[in-house]
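Just one protein chain is left out here, and the rest sit where they should.
Take a look at subunit A:
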Amino acid sequence: MSTPDPKNMKQDCSNKRECLEMLQLILDGEATAEQKEHFLKEHLEECMPCYKNYHLEVAIRQLLKTKCCHEAPQQLVDDIKTKVIQNLSRS
């Protein structure tokens, strides 16, 4: 996506809610190729609120991924393996 010139962009969006839903559909990989093409090319580069929303949505997803994933403690992983093996020997 090219960086649009803010001067040529709409400062208000009459369809903010629907646009946000479409934006999320696109970022979730659930939009069709036509929906994507139409929204990104026809709307996003001309609409300031939606353009800002797009970057916000992307930034939140990145933040979630970098800050909200914790690995299982190794001891727990080992315990689970051991318990399953014990179960196996009983069956």
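Everything below uses one rule, namely that a residue touches a chain if its C-beta (ideal position, glycine included) is under 8 Å from a C-beta of that chain, and two chains touch if they have at least 3 such contacts; residues count from 1.
Here is the rule we go by: contacts and distances are computed from a predicted model.
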Exercise. Would you mind picking the UniProt name of the chain not drawn here, from "RNA polymerase subunit sigma", "ATP-binding cassette domain-containing protein", "ABC transporter" or "Phosphoribosylformylglycinamidine synthase subunit PurQ"?
Key: "RNA polymerase subunit sigma"
Exercise. By the contact definition given up top, give the residues of subunit A that touch the hidden chain.
Key: 17, 20-21, 24-25, 28-30, 52, 55-57, 59-61, 63-65, 67-73, 76-77, 79-81, 83-84, 87-88
